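Some chains have been omitted; the remaining ones sit where they do in the full complex.
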Amino acid sequence: MPMHEWSEKSLAALTRRLAGTYADGRGINLRGGAVLPDRVRVMEALDTLFAVLFPGLLDSHAVTEANLRPFVGERLDHAYTLLATEAEHAVRYHAGADAAAAEAPAEAERAVLALLDALPRIRKTLMEDVQAAYDGDPAARSLDAVILSYPGVEAIATYRLAHELYEAGVPLLPRMWTERAHARTGIDINPGARIGPRFFIDHGTGVVIGETSRIGRNVSIYQGVTLGALAPAKGQSLRGVKRHPTIENDVVIYAGATILGGETVIGRGAVIGGNVWLTRSVAPGTQVLMGKSELVFRPPRKKRGAEK
Amino acid sequence: MPMHEWSEKSLAALTRRLAGTYADGRGINLRGGAVLPDRVRVMEALDTLFAVLFPGLLDSHAVTEANLRPFVGERLDHAYTLLATEAEHAVRYHAGADAAAAEAPAEAERAVLALLDALPRIRKTLMEDVQAAYDGDPAARSLDAVILSYPGVEAIATYRLAHELYEAGVPLLPRMWTERAHARTGIDINPGARIGPRFFIDHGTGVVIGETSRIGRNVSIYQGVTLGALAPAKGQSLRGVKRHPTIENDVVIYAGATILGGETVIGRGAVIGGNVWLTRSVAPGTQVLMGKSELVFRPPRKKRGAEK
């Protein structure tokens, strides 16, 4: 029976061979027992913060005046406990053998308290984001419908939380959070970006907002928009350089537009048309549209669609 | 110990501050104990309907002639129970203090029965959709492989169910369903769109089909296609207006094409090429292609790709 052969000899042999590949000290190998952030707990912390940001909306509990304080207090405490541990793991893991590892608990705690302390401000900003989504979408029926079902809201709320941890210098966790939103929404906002209130992303699939982007107040973005770098493939040599554009207040960027470069500034109130490709700055109030697209119209002969 | 300080003084203070932000009666706040649809149950209802639409394929139960009736009956009953409750919550929540809230149970029940009653018809349509996917994709090996793994099938089946609830006037739920499909597949079909049978979406990531789109029979769409509005940022002022295009029977729309506007009609049998941007109607049978794209070819000197 092959299965027995497998379970006795082949398994042992393959285990040996595979274990041998862990020995070279490169990236995807074990690190002598250092503990990484636990993905499940990191995401549970995010869900817990969402429950506080949108009370009674994203879980089935009816939140009332009567139970509001205990509801909020319990969740804040739970989020704190999860994050203080996982942020410490992240800091310690990242520091490696570095002396900085000793500072890990204090550094993690400072960062987590800064995030929690920012929650009232984040909630205020998110209310403005949700209002902007409702204002900007004729298919929106209510503010609650926007919160319950719009992927842009999930991506932006996740980004706003992640950005606080990013600013506080916590490694790994911010990107884990924004990549969860990316996986769920197709919207990829790097936690390093700086984004003002009343930010609206419609549909959202394919949106990419790079690490050093700066976005002002009341900006709307549609699916497939990239705020990117001019030559990203230059890689690590560009780390820390401002590589992504600046978008001023009241700008609308329609679907599929690409705006590249750290020196590129889209001036206040500009409207960037769909599929426009921009690598230079635009003055305030300007509309940028694609030139008359050269399309070829072939009248009916034998229909290609019917050949199959 | 900072942790103790947190759990005693800071926690209470932050809870107070955060609770204070719930008091202004705006969108993302509690609503005095009104119960929203429970996301978990709403999605369980969708999964239950999927089990009936594709019996024996999407769950591990072996469905046979012998157990078919009880299998179907049990699931229909379960879906009914979940949906009648959640649709009532949706109707009641949406009505708010409105007198219409009293009608919520009857209205919800009527809508759910209409959906269930439509299931035989939906199944018939989905069979045609699956057949179209198989016919249209050389990588498809069998009808079952299409159902088991094609994201387009999941998105279209979810849309067809959501559209029934949308037509029956249930708030919140239809969009919650289609946004789950959007999250899983990158395909964003508004439940208000009207779409004929033999609808095929290949790959699908980035597809957006707006609320007032009308799509005929035997239409194929590839990844990144938008059927959108001309000036969506005009927002709520456009609610109820036909803003999205009409696609007649037997049309193929290749990847990345954008078709905008409520007056735009793509005539029967037309083929729209990849990346084409259209804001006006196209006569039946026409092929629309991008003009010869002006590309710049720079021969090798110092390779940019090697600079990093």
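Chains here go by letter, A and B, matching the order in which they are written, and residues are numbered from 1 within each.
Throughout what follows, a contact is a pair of C-beta atoms (placed from the backbone, for glycine too) under 8 Å apart; a residue touches a chain by one contact, two chains touch by 3 or more.
Treat the numbers as computed from the prediction; the structure is a model and nothing was measured.
A.B. asks: Start from the 2 shown copies and tell me what the total comes to for the whole assembly.
C.D. replies: Across the complete structure, the repeated chain appears 3 times.
Please note the rule applied: only the chains that are shown with their structure count from here on.
A.B. asks: Approximately how many whole Å separate the CA-defined centres of subunit A and subunit B?
C.D. replies: 22
A.B. asks: Where on subunit B is subunit A touching in the complex?
C.D. replies: Touch list, subunit B to subunit A: 2-3, 6-7, 10-12, 14-22, 26-40, 93-94, 135-136, 171-172, 175-176, 179, 182-183, 186, 188, 190, 192, 205-206, 208, 210-211, 220, 224, 226, 228-229, 232-241, 243, 250-252, 256, 258, 260, 269, 271, 275-278, 282-292, 304-305, 307-308.
A.B. asks: Which subunit A residues qualify as touching subunit B in the complex?
C.D. replies: 52-58, 60, 62-65, 68-69, 72-73, 76-77, 80, 84, 106, 109, 113, 116-117, 119-120, 123-124, 126-127, 130-131, 134-151, 184-186, 202-203, 205-206, 220, 222-224, 231, 233-237, 252, 254-256, 271, 274-275, 290, 293-300, 303-306, 308
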